[in-house]
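A single protein chain has been omitted from the complex, and every remaining protein chain is retained in its original position.
Labels run A, B, C and D following the written order; every chain starts at residue 1.
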Amino acid sequence: PAKETGSDTSSSSSDGDTVQVGILHSLSGTMAISEVSLRDAELMAIEEINAAGGVLGKQIEPIIEDGASDWPTFAEKAKKLLQQDKVATIFGGWTSASRKAMLPVVEQNNGLLWYPVQYEGMEESPNIFYTGATTNQQIVPAVDWMLENVGKDIFLVGSDYVFPRTANKIVNAQLETKGGTAVAEEYTPLGHTDYNTIINKIKTAKPDVIFNTLNGDSNVAFFKQLQDAGISADDIPVLSVSVAEEEIRGIGTTVLEGHYAAWNYFQTTDTPENIEFVENYKAKYGDDRVTGDPIEAAYIAVYLWAEAVKKAGSFDVEKVKEASDGIEFKAPGGVVKIDGETQHIYKTVRIGEVQANGQFKEVWNSGELIKPDPYLKTYDWASGLGQ
Amino acid sequence: MQLILSCHNVMVDFSGFKALQGVDLQVQNGEILFLIGPNGAGKTTLLDVICGKTKSTNGEVLFNERISLTKLPEQKIVHEGVARKFQAPSIFLQLTPFEILEIAMKQKKGLFSILIAKMSKAQQEKIELLLKKINLYDVRNDLAGSLAHGQKQWLEIGMQLIQEPKLLLLDEPIAGMSGEERTKTGELIKEIAKTCSVLIVEHDMDFVRKFSTRVVVMHEGRVLCEGTMEEIKENEEVKNVYLGRSG
Amino acid sequence: MLSVYDLQAGYDETMILRNVQLKIPKGKIVGLLGRNGVGKTTLIKVLMGLLPVVHGKIQFEEKEWRNERPEHRARAGMAYVPQGREIFSDLTIKENLLLGMEAIPKSKRSSVIPQEIFEWFPVLEEMINRKGGDLSGGQQQQLAIARAIISNPKLLLLDEPMEGIQPSIIQLIQDVLVKISREKEMSILLVEHNLDAVLACADLYYILDKGRMVMNGQCDEINEDELQKHLAV
Amino acid sequence: MSIIVTQLFNGISLGSILLLIALGLAITFGLMNIINMAHGEFIMIGAYTTYVLQQAFIQYLPQSVFSYYFIIAIPLSFIVAALIGLLMEKTVVRFLYERPLDSLLATWGVSLILQQVARSIFGAPNVAVVAPEWLNGALTLNVITFPYKRLFIIALVLMSIFTLVLYLYKTPSGRRMKAVTLNRDMASCLGVSTRRVDSTAFALGSGFAGFAGCALTLIGSIGPTLGTAYIVDAFMIVILGGVGKLKGTIIAALMLGILSTFVELSTSATIAKVIVFAFIIIFLQWKPTGLAGVKVRALD
C-alpha cells in the first residue's frame, strides 16, 4: 500500500536502504484468474533477492496495485506508481491491451515496465522489457511443428482481441508459404461460454489440428464441450498458446489429455533451477499450486532487472537499459539472455503434450536459444505484415 | 341546436369480452348530460374511447360534427378541447396543486413553448382564483400526494377546468365527497356548463336529480334509454337493473 | 369490542388525529362521518396498523394494540376495505377472494369460496376468472367488500364502501352489512359521506372534525341540523 | 442435414442453460421486482458448492462412491445458495421493496463483495469440477451426438420449471407470493405475513441460481467472476419474456438459444451476439411489455 503523499516531494524511491518497485496486475475482475499468480511469482523473486542481500545493498520494497482487468485502470495505476511513488520499475500486465494502456504512461514518464506474457509482437517500446515470448519464439515454431508432425489443415479459434487476431495473421501468412491451409478462422468474444456451434463447425470442417488462441475462461468451456462432443486428442488434437499448467488445473486435468501447448517453460522442464523454483513456489503458496510459463517469465523478470541494476550500478532507467544488453540468467526454463536492441529475451521454444496428471511431457524443443524478432524481420514470408 | 359530440355504434372488445356493443350517444352544445347505469355497464369504457385511452374496435366518434376522435392520439384529442376526469383521482403526487394547475393550464404545450414558458401575472391570478374556487388555496404548496381523497377529486376537476375545454368528461366527480361539497361541486359544474358541454357519469341519484337536464342510461354495453330523471325513474327496466326499490 | 382512547396519530410531520375517542360495541354498526380531509381514512389506517400510534391507546378484544403489523390484526379478526379498493389487479377474482381467507387460521381454512358470497355479489361469480384490474369501479368495490367479509372478521373497517356503486347495489350492501352484523355479531366501522346511507344501516354515529370526535350518539335520535353544522364546509 | 439437427439441439440446449440461469431471476426480479445484480454470484455460489462437495468426496470417501457426489451436489447447491439468499434478504433486500431501482445498487455492492470473498476463500485461479463418469460420453443417433451432460441439463430444467409452475400457480403459498409482490400493504391487511413470504421468495430465487451454478460446472469454468458471464443474459431473458411471466421466460430462453446458435452457424459468435441483442431491442419495440406481457387497465 502506498503512503499518501499529498503534494509530491521529488524524492526518488531509492533513497534510504530500500528501493521501491511497482507490481501491477489484475487482482480483481475477470483477468485475476491468471494474473494473481504472476504477482505471487514476482513477490517470491523479490523475497529471494532480498534474502540474498537485495540490489546495490538495498532491499526491494514492492508496491502492489490492482489493474482490475480494466485497461484505463492499468494506465492510472502505472501513472500513480511512477509519479506518486517514483518506483524504480514496474512489473505488470497480462493482456496486450493492458500493456498498450501502460505503454504511453511509461514512455511519457520515462519509467520502466517488465511485461511477462507471450504476446503478438509488432512492438518495441524503449521503456518496456518483454520477458514473455514474441511470435517467433512461440507461434511460428509451433506452426512449423504442427505442419511437420500433425497435419496441414488447421482450424484457427481464438478470443476476439489483438493477440489472437495478430497471431492468426502471422499463421495465415506462414501457412501460405509452407503449404498448409487454415480451414477456418473463428473468434469469440472474451468470456464466451458456449462453443457448441464452433465445435459443430469443426466437425464439418474435419481439420487435422486446432490452433487455439482462446484466452482465460473460454478455454474451460471450449475444452469441456469439445470432449462432450466426442472429439478427443486422437481425433483432432488442439495446440494452444495460452493454456499453461494453471489453466489446465482449472479445466480438469483429464479433459486435456493428449492435447498440445507451445511455451518456453513447463513445470516439468528438467533443470536444477526449475526443480528448486517449483519447490519454493509450492512451499510458499501451497502444494496444490502449479507453475507455468507466464509465472516463470514474471519470476525471471525480477531477476533480470536486478541483474541489470547491479551491472549498471544504478537504478536510473537509462543506465539500466544500457546495462541490460547481453545479460544472461540461469532461468528455471533454461538460460535466457536479454537482447538489448529489442529489449526482448532469447528463449528456448518447447512444445508439450498434456498428461493425465495435467502436466506437460515435452515432445519437442528448439535445442538452441531463439533470438527475439518482434517484427519478424528475418522471415521473408512475413514481409507483408505491418512493417 | 348543434352537437358537440356524437357516437355511432361504438364497440369495444377486450380480448373476447364485449364491454361496449354499439353505443349511440349525442351531446348537445352547452348541455349537462348525465350518464348512469349499472356497475360494469361500460360508462367508463365509453369515456375511455372518447378521450382516446381505449381504442374502439368499431364505430365512430365525431367531435363538433366534423373531427373523428377515434383516430387521434390522446393529446390531440385534448387539443381539440376534450378534457376528462378519471374515476380514481389521477394527479401528480410529487407536485403541488399550484404546480399541477400551472402545467394543466391552457397554453402551447409543445416542447419548445414549454422550454421558454414564463409565468405571467394573468396566469398566476387565474390559477390562484381557481385554487380558491376549489378550496385548495390553503394547501396550494403541499405535495398533492398528501391531500385527502376528496381534495384530490377537486384538484382533478380543477385540472380539467383550467384547460378551458369545450367538452368536459367527468367520471364520478363527487365520489367521496360529503353532502355540502356535493352541492358545491354541482354548482361548480353548472357554472362550467355556461362555457362548455359536460358529460357526467354518476351513481348518486339525488345529485343527478338536482343537476340533470337530460339523462342517458347504459346497460351491458348499450344505451338502455334516455330522458329526464323523472321519465327514467318510471322505467321498469331501469328500476330492475339499476335503481332498485329506491329512487 | 373496540375502544380507542385519546388517540394521536398522523403522517411524519403533520398530526392529523389530535385526540380521538371511539367505542364500537359488539355486533353494532358505527357510522363515522366527517368532511373531506378530517382524517377518517387516517384513523382507519391507524386501527389497521398501517400507521403508527403516536399517543393514546387502541383496545381490541381485551388486548391493547400498539405497533403490531397488519397481518396480526387481521388474524385477530380485523378486516379492512380501503378507500380506493386496492384489489390485486393482476390476480383473478377467485385468487383475490381466496387471499381474503388468509386471515382464517389454517386449521379452519377451506379452499372453496363460501356460496353466500356469490349470493350477495352475483357479479363476482360471473367474472370469477377475470383479472381484478379489468373490473369496473363498482365491481372492484364489491370485490373488495367480499374479500373482507369472507374471513368472518369480528371487526370490519369500511372506508367509503358505497363510493361509485349503483343504487340497487348500495341497498344490497347495506342489507348485507346489517345482516352480517346481526347474524355473525360482526362489529362494523363504516366511514361514509352519504348521510342517508349511514342512517339507513348504522346503529351509532361519530363525527370527526379538527382531529377529534365532535359529536356522537344513536342514529335514531340524531339531530340533523346540529349534524349538518359539523359537516358544513 | 445432420448439422441442422445438431444445431437445433445445440439451440435447445443453450436455451435450456439460459433458462436455468434466468429461472431464479424470474422470481427475484420478475415477481419481487428486486433488480438482483448479485444473481450471478448466487450462480457462482452453486458452482463452488459443487466444487467443495467434490473435494470432500475425494478427501473423505472411497473412490467407488465418487461419481455419486453430483447427485448430492444438485440439492446441496440449491440449499446453500438459498440460505445465503435468505441471509441477504433479511439484511439487505428487505429494506428495498419499496424502491426497486435502489435494489439494483445495493445488490451490485453485494455482488462485488461476494466475488472478492470467493477469491479470498478459493483463490483467484479457476477451480475444476470433474464430471461424474455417468455424465461423460454421448448418445449417438446416426452420426448425430447428444452429449449426456446436455441431455441431463435439459432434464434438470424441465424438472425445475414443472415444480416452479406447480408452486406458483397451484399452491396458496405461491398465490401469497404474487399478492405480496403486487400490493404489500393490502396483502398484510388480509393476514398474509409479508415478511415470511418475501424471505421464502428470495431464498427460492437464489436457490434456483445455485442450482444453475451446479449444472454449469459441467460445461463451463468455475471462478470468482463466473456470474458476470451470465447476469446480463439472465436479465434479458426475463425482460424479453415479460416481467413476472414464467411462460414468457421459457419461450424467450428457447427463442434466444436457437436464434443465436443458428446465426452463429452462418456467421460468427460476435455477429451472433450483436444480432441477438439487437433482436431483443427491436422485439421490445413491438411488444413493450415482453412476450407474455399484458396491458393493465390502470392509468399508470
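Structural remarks
Definition applied: contacts are C-beta pairs under 8 Å (C-beta built on N, C-alpha and C of every residue); 3 or more make two chains touch, one makes a residue touch a chain.
Following the convention adopted for this analysis, contacts and distances are computed from a predicted model.
When the listed names "NADH-quinone oxidoreductase subunit M", "Urea ABC transporter permease subunit UrtC", "Sarcosine oxidase subunit beta" or "Dihydroorotate dehydrogenase" are checked against UniProt, the chain not shown comes out as "Urea ABC transporter permease subunit UrtC". Of B:T44, B:Q151 or B:S178, it is B:Q151 that touches the chain left out of the display. The residue touching the chain not shown here, chosen from B:V78, B:I157 or B:M218, is B:V78.
Residue B:S90 is the one among B:T57, B:S90 or B:T183 that touches the chain missing from this view. The chain omitted from view is touched by exactly one of D:L105, D:I121, D:L139 or D:L158, namely D:L105. When the omitted chain is restored, the residue from A:I46, A:I60, A:L103 or A:V354 that touches it is A:L103. Across the interface with the omitted chain, chain B contributes residues 51, 53, 73-75, 78-79, 83-84, 86, 90-95, 99-100, 102-104, 109-111, 114-115, 117, 119, 135-136, 138-139, 141-142, 147-148, 151, 159, 163.
Although one chain is not displayed, chain D still touches it through residues 33, 35, 37, 92, 95-96, 99-102, 104-106, 108-113, 115-117, 120, 232, 235-236, 239, 243, 268, 270-271, 273-274, 277-278, 280-281, 284-286, 288-290, 299-300.
Where chain A meets the omitted chain, the residues involved are 1-2, 5-8, 27-28, 64-66, 68, 70-72, 75-77, 79-80, 83-84, 95-97, 100-101, 103-105, 108, 120, 122, 160-162, 165-166, 169, 187, 189-190, 384-387.
Note that only the chains that are shown with their structure count from here on.
For the pair chain B and chain D, the distance between C-alpha centroids works out to 48 Å. Shared interface positions of chain C, defined as residues touching 2 or more other chains, are 134.
Across the assembly, chain D contributes no residue in contact with two or more other chains. Considering their complex, residues 11, 14, 33-38, 41, 83-84, 123, 130, 134-139, 141-142, 160, 163-172, 193-195, 228, 231-233 of chain C touch chain B.
By the touch rule above, chain D contacts chain A in their complex via residues 3, 6-7, 10, 13-14, 17, 115-116, 119, 123-131, 136-138, 140, 145, 147-150, 218-225, 228-230, 260-261, 264-265, 268-270, 272-273. Of all residues in chain C, only 48, 50, 69-71, 74-75, 79-80, 82, 86-91, 95, 98-100, 102-104, 111, 131, 133-134, 147, 151 touch chain D in the complex they form.
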